[in-house]
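Only a single protein chain was left out; the remaining protein chains are all shown in position.
Let's look at chain A:
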Amino acid sequence: MCLSVPMKILEVSGDRAVVELGGATQEISIVLVDPPPVPGQYAIVHAGFALNVIDEDEARENLALLEELAEHHQRELDARGEG
């Protein structure tokens, strides 16, 4: 029941928004988010409500850090012939 996933905001009108995930769209409420999201942003959606707006800069920075760390260790494994 706790499933919450990032979905892309396509349209906003009043306190409703149309969001998309994997090609399927649905309408959700954005009453819980202040300031309201704008089209193009991603939001975590839970039980028909957006709970936040994803921070793209944080996301990019964090993923880059993880990728770098993972590559470093993967290289070490490869060098030892374990990868």
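The rule is simple: a contact is a pair of C-beta atoms (placed from the backbone, for glycine too) under 8 Å apart; a residue touches a chain by one contact, two chains touch by 3 or more; residues count from 1.
The criterion applied here is as follows: contacts and distances are computed from a predicted model.
S.K.: What is the missing chain called in its UniProt entry, if the choices are "Electron transfer flavoprotein subunit beta", "Energy-coupling factor transporter transmembrane protein EcfT", "Protocatechuate 3,4-dioxygenase alpha subunit" or "Hydrogenase formation protein HypD"?
M.R.: UniProt lists the chain that is not shown as "Hydrogenase formation protein HypD".
S.K.: If the missing chain were put back, which residues of chain A would it touch?
M.R.: 1-6, 8, 28-29, 31-34, 42, 44, 46-49, 51-52, 54-56, 58-63, 66-67, 69-74, 76-77, 83
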